[in-house]
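My questions will all concern the structure given below.
Every protein chain except one is present and positioned as in the full complex.
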Amino acid sequence: MSEQGTSHYIETVVNKTSYRRVVRSRQLLVHFLRDDLGLTGTHIGCDTGNCGACTIIYGGRLVKSCMLLAPQADGVEIETVECLAHDGTLSALQQSFHEHHALQCGYCTPGMLMSATYLLRQDPSPSEEEIRRGIRGNVCRCTGYVNIVRAVAAAAAAGAGGSPAGVAAAGEGAKRSAR
Amino acid sequence: MLLEQVEYVRPGTVGEALELLAANEGAAPLAGGQSLVNVLKNRVASVALLVDITRLDELRRLRRAGDGSLEIGACVTYDELDRSEEVRERHDVLADVAGHIEDQQIRSRGTIGGNCCLSDPTNNLPPIIVALGATMHLRSRRAERSVPAEEFFKGYFLTALEPGELLVSITVPPLPKGSGAGYCSLALAADAKAIVRAAARVTLAAGAATVEDARVVMARLAHVPVRAAAAEDGLRGATPDEGSVRRATASAGEGHEPISDSHGSGAYRREMAPVVAKRAVLQAIEGARR
Partner (left out) sequence: MSVAAPEQTSERAGTWAGRSLPRKEDGRLVQGQGSFVDDLGMHGQGYAWFVRSPYGHARIVAIDPAPALAMEGVYAVLTGEEAREMCATPFFAIAPEPGALMQEWPLAVGKVRYQGDAVAVVLADSRETARDAAERVEVEYEPLPAVVDAVAAAEPSAPVLHEQAGTNVVWHGLFDYGDIDWALDNADHVVKIDRLHFHRFSSTPLECNGAVVDWDLGTGTVRVESNYQMPMFAAMVIGPTIGVPINKFSFASKDIGGAFGIKIGFYPQIAALALLSKKAGRPAKWIEYRTEHMLSAGHGNERTFLDIEVPVMSDGTILGLKVRAFDDAGAYLHYEPLGAVIWSQVVPGCYKLKHVRVDYTETVTNKCPTVPNRGYSRMQHLWLVERIVDIVARELGFDPVALRKLNYVQPEDYPYETPNGCVYDSGDLPRSLDIALELAHAAEWRERKRSLGTGSGRRIGIGIGSTLDSGTNNFGQSRIINPSLPFSGNGEASIAKLDLFGEINVDIGTTPQGQGHETTAAQVAADILGVSPDDVNVTVGFDQAHNAYVGFSGTYASQFAVSGLGAVMGAAEKLRGQIVKLAAFALSAPEEEIELEGGQARVKGDAGRAIPFIGIANMVYANNAGLPPDLLDGVDLVARYVYVPPFQVPDTERKTGNLTLTYASQVHVCVVEVDEETGEVRILEYAAVDDCGRRINPLLVEGQVHGATGQGIAAALYESLDYDDDGQLEQPSFYEYHAATSMDVPAIASGSIESPSPFTPNGAKGMGEGGGAPLHAVCSAIQDALGPGDAVVADSHNDWERTYRLLRSGEEGAARGVTVVSRGPAGGSSPAGDV
């Protein structure tokens, strides 16, 4: 239950940190993350929910944060790209993106990583077709998706989806951080 | 893209939601928001109060009734339809349609009720809902009523919902014995918007030598899903083979003046209608034979 009005007190957990904030009704969740919490890894690309640059994991589900309002996040646990690495060690997917040159400008990358992370949680060993379906909602203009698909497949093969968090380090490759 | 000033409220029960919808002029229910939030961003419609119904348990139920029909709460998501064993078992085509709506993010949030209530002619679910003979259950503060899906869609972004009324659930009856469903979109790209699409339910007579009954529903020829009556008549009694189906569905595009837009001309939509109708019917026949 949330009271009727144009501003709302919310409690939310983002990347395992609790926040209590007052947000506006018309504030998009992506603006709350970027402007209020300073989590600028989540990007805005299209404004119409087509490009996926703003993709986050919200209550365990993959969503586009430009298609939700900030007050809706009350009581919801959120994960953004900023949670993927631990103490400077990249997740297996991040590392695989690095090694396979799966990013160029890097603007779609945070959303793409969240979709790939979610995909491997659902299905630790997806086929190429399933990988392509899993990132269908994330537009990349630089890579033709070729190396992204390769990177996700390689991370899956290395067991990236096998651990409970789906983002934990897997194999030796994951322990080296990107330069 | 930034919204106009708007109020937001998240009621705890359907009853509270109905009270809020009745008491506030310009109130609108907010379900998955995958279309409504865009409408608000584009400022093409003005909403004074958003009533967030996404967390109401009653609207999120999905269950099988005693008669084998599925009762699907209005806030059941595409993803839940896609992954539900109940839906897969009885209406795999419905599950497939839901599982191919755009992308994972949209399927996580978008709801069957929202897809229907917006009555956007590009939406995926209305034609299959109509083809399957579903019933829409509407509730207001004072009353409750049920409307056949075929009568629910009234026009471009227009449904049978009255002000203050909420779509609560949808009943999808079991497929009649010897029946199958089919669905075909001619889409711009994989899992993208359709230029034209068709949904069908076909019942074969005992022995599967002839078609006993058929419902063929076309989308994007008009603002709402429309039955292709001539195709249905032509199918009844026909042999369930490609040639007969092709002949029966040849007129599926007639009698409409579909719009021309950046995705296709009206003429192309009309010409493609028989193709998608034929393919949907053939898929339904194949399903009926299983």
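A and B are the chain letters, set down in written order, and residue numbers restart from 1 in every chain.
Quick note on the criterion: a contact is a pair of C-beta atoms (placed from the backbone, for glycine too) under 8 Å apart; a residue touches a chain by one contact, two chains touch by 3 or more.
Please read all numbers here as calculations on a predicted model, not as lab measurements.
Determine and list the chain A residues touching the chain excluded from the picture.
Counting only chain A, the missing chain is touched by 26, 34, 39-48, 50-51, 53, 80-82, 84-85, 90, 94, 97-99, 101, 103-110, 113, 128, 131-133, 135-149, 177-179.
Given the full complex, what residues of chain B touch the hidden partner chain?
The missing chain touches chain B at positions 1-5, 38, 43, 103, 186, 188-193, 195, 261-265, 268, 271-272, 275.
The rule we apply is simple: only the chains that are shown with their structure count from here on.
Would you kindly tell me how far, in whole Å, the mean C-alpha position of chain B lies from that of chain A?
Comparing mean C-alpha positions, chain B is 30 Å from chain A.
Hey, which residues of chain B end up touching chain A in the complex?
It is residues 1-12, 16, 20, 30, 33-34, 37-38, 40-41, 49-50, 52, 54, 79, 102-106, 108-109, 190-191 of chain B that touch chain A.
With touch defined as at the start, can you tell me which chain A residues reach chain B in the complex?
Going by the criterion above, the answer is residues 1-6, 8, 25-26, 28, 47-49, 52, 55, 58, 61-64, 66-69, 71-72, 74, 115, 118-119, 133-134, 136-138.
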